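Sharing a structure below in structure tokens format, with a few things to ask.
A single protein chain has been omitted; all remaining protein chains appear in their positions.
Let's turn to chain A:
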Amino acid sequence: MSAAVDTRPAAPAPAARVPSPLARRSWKAPITFGVLGLAALVLFGLLPSGGKETTFAIGASGTWFHLTDFTIPSKAGAIVLSLICLALAGYAAWRVRDGHKPGRWVGAVFGVAWVLAFLTWAVAGKSVSIVSLLQSSLVLAVPLAFGAMGGLLGERAGVVNIAIEGQLLTGAFGAALVASVTHSVYAGLIAAPVAGLLIGSLLALFTVKYRVNQIIVGVVLNVLAVGLTSFLYASVLKPNEATLNSPPRLQAVSIPVLANIPVVGPVLFRQTILVYLLYVAVVVLTISLFRTRWGLRVRAVGEHPLAADTVGINVQATRWRNVLLGSMVAGLGGAFFTLGSVGKFAQEMTAGKGYIALAAMILGRWTPIGSLGAALLFGFANALQLVLSVLDVPVPNQLMLMLPYLVTIVAVAGLVGRVRGPAAAGEPYVKE
């Protein structure tokens, strides 16, 4: 080493990834906001609605103090909210013109204002309870959030878990059967992950050990789960509905003190044990993935398996463990359908929720907290559809049934943009 070292230019700074002024600006967000805002103004503000006033109920019994309902004039309210949407579109356009990104809060505020504008119009002349809307959003988000976490556990280690749908379905079936036989919801809650594990172990066997294409195996396992549960339902459960398919249902448990907080209490802390398990799962998984040795190794395996191998991490074992764990988490989510919701098993009752869970995982950028947030978004769309179909709003119910799926597509295609998942997800690890 010569003296040249001293005079050399300092090591180049990390490659600056600043978008250049020449970079094509993305006008996608402002344009979308503008069109939607205009549509809201015309449809919800200017077109006739079912009544003059809209009532939002925010109170619930048993809280410290009772919040009274508030009522707003439908037309004026919808117009004001639509104008807020348009203002946000204008702000986004201004930001983009200056070469910035609009910022994530703009999208969030826009979404809330737009949905409120829609509600103001749709519920005109009637009353809607915001508390119960949020309550059922959370409930409906449960299988999605568990499913998404089951998916991300696999993908963080490099195995794409398309079989979430199958894990939810077998989880639902196992929970119903075992809870019916034992007359215990807790036995059902234990059976659900075990049933999910059945699908998960097949997934791990074929993708990790035999290195079959992960997408194909996942889809085939979903079909297998549908076939298997439908067959067992028709041949075993249906003839014995009373003994084998009438599980006890999960009861809401109020958490002392917390449940008495207005709005927040009834929404978050008067739920079933499954919801509380979800809270625990999100916290534990977040810490484990990002703060522990286990998580660091899992993420290394999912990003660069060969690098993980060269520092002595067993790639195959890590993948096995994670797929199995993920399938148990997803299977537990399946218990929602039978123990938490319907109260009995029905054929193909998951109805594509596993795929929406996959979308929630991507929208949540492969993190437990993000997945929960995305699941809540989809759950809200679902809850909105349920509430509005009961209220007999001036929108055809068939159209409303599309809502959760529509939101999924818009969210994944529009909001996500370019996200980067674990680099090695989907690729079998082959050691020469």
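Here is the rule we go by: a contact is a pair of C-beta atoms (placed from the backbone, for glycine too) under 8 Å apart; a residue touches a chain by one contact, two chains touch by 3 or more; residues count from 1.
The criterion applied here is as follows: contacts and distances are computed from a predicted model.
Chemist: Which name from "Nitric oxide reductase NorE protein", "ATPase", "ABC transporter ATP-binding protein" or "Cytochrome C Planctomycete-type domain-containing protein" does UniProt give the chain that's left off?
Modeler: Hidden chain, UniProt protein name: "ABC transporter ATP-binding protein".
Chemist: For the full complex, which residue in A:K238, A:H304, A:R321 or A:R365 touches the chain that was left out?
Modeler: Answering carefully, the residue with contact to the hidden chain is A:H304.
Chemist: Considering the entire assembly, which residues of chain A contact the chain that has been omitted?
Modeler: Interface with the chain not displayed, on the chain A side: 1-5, 7-12, 14-15, 17-20, 22-24, 287, 291-294, 296-297, 299-300, 303-304, 306-314, 418, 423, 431-432.
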